[in-house]
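See below for the structure under consideration.
Here's a slice of the assembly, chains where they normally sit.
Chain IDs A and B follow the sequence of writing; residue 1 opens each chain.
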Amino acid sequence: MIEAGIIGGAGYTAGELIRILLHHPEVNLNFVYSTSQLGKSLYSIHQDLIGDTEIEFTSKINKEADVVFLCLGHGNSKRFLSENKFSEKTKIVDLSTDFRMKANDHSFVYGMPELNQEEIKNANFIANPGCFATAITFAVLPLAKNGLLNDDVHVNAVTGATGAGTSLSATTHFTWRDNNFSAYKSFEHQHLQEIGQSFKQLQSDHTSEINFIPNRGNFSRGIHATAYTKFSGELEDAKKLYSEFYKDAAFTFLTDEELHLKQVVNTNKCLLRLQKFGNKLLITSVIDNLLKGASGQAVQNMNLMFGLEEKMGLNLKAGYF
Amino acid sequence: MIEAGIIGGAGYTAGELIRILLHHPEVNLNFVYSTSQLGKSLYSIHQDLIGDTEIEFTSKINKEADVVFLCLGHGNSKRFLSENKFSEKTKIVDLSTDFRMKANDHSFVYGMPELNQEEIKNANFIANPGCFATAITFAVLPLAKNGLLNDDVHVNAVTGATGAGTSLSATTHFTWRDNNFSAYKSFEHQHLQEIGQSFKQLQSDHTSEINFIPNRGNFSRGIHATAYTKFSGELEDAKKLYSEFYKDAAFTFLTDEELHLKQVVNTNKCLLRLQKFGNKLLITSVIDNLLKGASGQAVQNMNLMFGLEEKMGLNLKAGYF
């Protein structure tokens, strides 16, 4: 069994990791570290877990664990790792933004299996992608792969309230969010950086703009993204490129039907639909922001790193309704 | 014109009062007092008011105002009034619980027009009823009026998230409340006191129990209550009692159709439906917790105190959808 630990156990992504790992056939949840919830049972915070486990939040870190997931606030992973040294065999999956951009001072691999599968299999340190970045990158990556990303991309995406984390805030207050909708961080969302990095990885001359308007939806989970750009070929050409690119993907599927968010909520899937209008290719992309956009993809990365079947523990039942 | 002031202008009930008073044909909104929002425009907080008014929150209180609405936290109205003396002509409408229970040390009239219309017309000080208390009392009052409240009353009611006020809290966080439901304060809700007082006012020998389970609904506005108790007469007898009791009510109506919450949301109405099953009379009652359950009833009380038409300024368009 793989002994797994979680650092920062009270947030949404930690909760989702716990839910998955508790029933993963090859994993033993070794410890869940949280100073704020120290000594409480996991189900006192993640309250659906009654009856599933009696584990408590701990302040003791097992530095010999096989894998450790970092569910810390952005900026805190770097500090945590400088203050806590794990054994050489311990693999790290970081869910923050801290190591997503390649740099000389770290050796984290960007953990997007559709992009970096082989590197992930051999990696010890994974920087898990952002949620918007996952939905948007998947929508456009096959074009970059084929050197076809030469014009502006226009992206509009909407995320659920869990995207804003557990902290109480004005825009996650029920009376504000209920039956509401708003755009935020237009053209300036922090995920644009990692999206651009992935495009450039596959199409080194990529310079066109990514115009991205994120929105707050009045639902809890999920990201729905539309992206369009000029594409000179036929729709069937585009479908061929995408089918080829995703032919081995474990969780990413193409469809010709209209997509909606609840097809993927509470699953690790990404669904993509292609349409052509005039000279523009429109791609619709849906994921669960906490699963394929965070904890599900993290476990997928773990499976790859440990040589397990990629989907192990991730055949999750969609809520659907 | 009636010069009106609001004390504590940043909360939900104050916002609703402002929305009503700005378009009330006989009222001038003289001041809105808020120390926390001092100097900001009203629409910086109540953000739908752009284009309606340029008034700012102020720290200056006009003690010569004709009417002042207290929208302070429970317990703060008493303190505020002891520290701030208004002119003799100034009428006070307090929306907190502070003066709802009759006592020797104050002369506030319980501001429920269906119960105390004549006293309200002559009052200078009004204790505005609680939201649950309004919905529940209206459901049962005609029985008390006729001395028929002799058995346990069983009440279940659900309120929207605005019932919990503007403070951020775990159970008003969108990710918690969305698509959720829970009971709270079962058998112990603070409104039981004022409900009991109203029953006793009309049926002095009333001693039966009021079993009340309040619930948190995943919507923003409204209260839906069901109440049942033993009733030996026929359904038609009950309808006659209720019709008689509410025949002059400005906003309370009976119907034989199934009720739902959105019939009254964003209005000052209370709708009631009577049914009989075996020896039990079931009454369903719906109101908007912020209007008939708070600010709307407060303006209704103001209208009565100033000899205005009872519905003036309160013909509000339901949102309905």
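One rule holds in what follows: a residue touches a chain if its C-beta (ideal position, glycine included) is under 8 Å from a C-beta of that chain, and two chains touch if they have at least 3 such contacts.
Everything numeric in this text was worked out from a predicted model, so none of it was measured.
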Given 2 placed chains, full-complex copy number: 4
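Here is the rule we use: only the chains that are shown with their structure count from here on.
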Centre distance in Å when chain A and chain B are each reduced to the mean of their C-alpha atoms: 46
For the chain B and chain A complex, residues of the former touching the latter: 12, 160-162, 166, 168-170, 172-179, 218-220
